[in-house]
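A single protein chain has been omitted from the complex, and every remaining protein chain is retained in its original position.
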Amino acid sequence: MLDFLLRVFGKDSGSSRNVAKERLRLVLVHDRADVSPQLLDDLKEDLIKVISNYMEIDEKALEVNLDTSDKTVALVANIPVLRMKRTGKRAEKIG
Amino acid sequence: MKKDKGSKGKKLFVKKADDRLSEDSPAKSKGTPDEGVPSMAEKKKPEKSAAPDKPDKLPEKPDHLPEKPARKNTVESDPWQQAFADDNTILIKRTVRSGQCIQFDGNVVVMGDVNPGSEIIAAGNVVVMGALRGVVHAGATGREDATVSAFKLQPTQLRIANHITRAPDGDYVAPEHPEIARIKDGVVVIETYQMGQDRQSKIG
Partner (left out) sequence: MGEVIVITSGKGGVGKTTTTANIGTGLAALGHKVVLVDTDIGLRNLDVVLGLENRIVYDIVDVTHGNCRMKQALIKDKRFEGLHLLPAAQTKDKTAVTPDQMRELCDNLKKEFDYVIIDCPAGIEQGFKNAIAGAERAVVVTTPEVSAVRDADRIIGLLEAAELREPKLIINRLRPLMVKRGDMMSIDDIIDILAVDLLGVVPEDELIVVTTNKGEPAVLDGNCRAGQAYRNMARRIAGEDVPLMDLEANDGFVSKLKKLIGFK
């Protein structure tokens, strides 16, 4: 019974063991993709700049992440679009 | 001063003390060849040709020091007092630490300790005014009359000319008084250091 309780406690996400594990996971994602959190932030800003030329987006809800599954890494961006712009940058150039 | 007190000094270090350093063991020869010190043990052996030729002096000699006149290899009278009197002597006023290597074509005097993992290589005598715990090589170019003395003589390994000795395995008592190591009858002996002991023994 004590053992059981201990194990339940062990699984408590607040324990330093699990904190360690989670932090490691996060850190390793960036390590393995060779991308620092700073770089990801910069990318986010650039993305916003470019996309804003074409559409209005919800900048606060924008999510950019590196997804690792086994041995591949994918850049996953979740960008809520508020409104499409009628004339994009390209159109301006042509016109 | 009792003249024979010194000569029956404890043989803490015995030449070729164990199998590791004996004739048939892999590391039979000595010297630190990468420093360019000739390997005396090799010279004595028939297979000497197998060993690469080494320059007969220490390289990397500090160039701010004057060239030393050619050395005579004969001991005149009192080895401690006279034999190296005309040699250059370098004074090191600090602790020699692990990874540091002092090489000198003459005598070396250290005012400080010589820690484990460091090396002192001298063509002449080595005197340490402190604890000597590293590797020391006196008479590195072949002088059998070279000596090593220290307030606390506890070297990892002690070499004089072509003789190698090392501390015995297991515990041994740390010396409480200054000691001197030299070759006597082909064996490295360690004795309590006494002022003028050589002169005394000669007179007596």
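For clarity, chains are labelled A and B in written order, and residue numbers in each chain start from 1.
Please note the rule applied: contacts are C-beta pairs under 8 Å (C-beta built on N, C-alpha and C of every residue); 3 or more make two chains touch, one makes a residue touch a chain.
Since the structure is predicted, the reported quantities are computational estimates derived from the model, not experimental observations.
Asker: Thinking of the whole complex, not just what is shown, which of A:31, A:46 or A:63 touches the missing chain?
Answerer: Of the listed residues, the one touching the omitted chain is A:31.
Asker: Could you tell me which of A:18, A:52 or A:65 touches the chain that is not displayed?
Answerer: That would be A:18, which touches the missing chain.
Asker: Could you please point out the chain A residues that touch the chain left off the display?
Answerer: Looking at chain A, the ones touching the missing chain are residues 3, 6-7, 9-12, 15-18, 20-21, 23-25, 27-28, 31-32.
Asker: Write the list of chain B residues that the hidden chain touches.
Answerer: Touch with the absent chain occurs at residues 19-21, 25-34, 50-52, 98-101, 116-119, 135, 156-157, 164, 166-167, 169.
Basically, only the chains that are shown with their structure count from here on.
Asker: Once you find the CA centre of chain A and the CA centre of chain B, what distance in Å lies between them?
Answerer: Once rounded, the distance between the two centres reads 66 Å.
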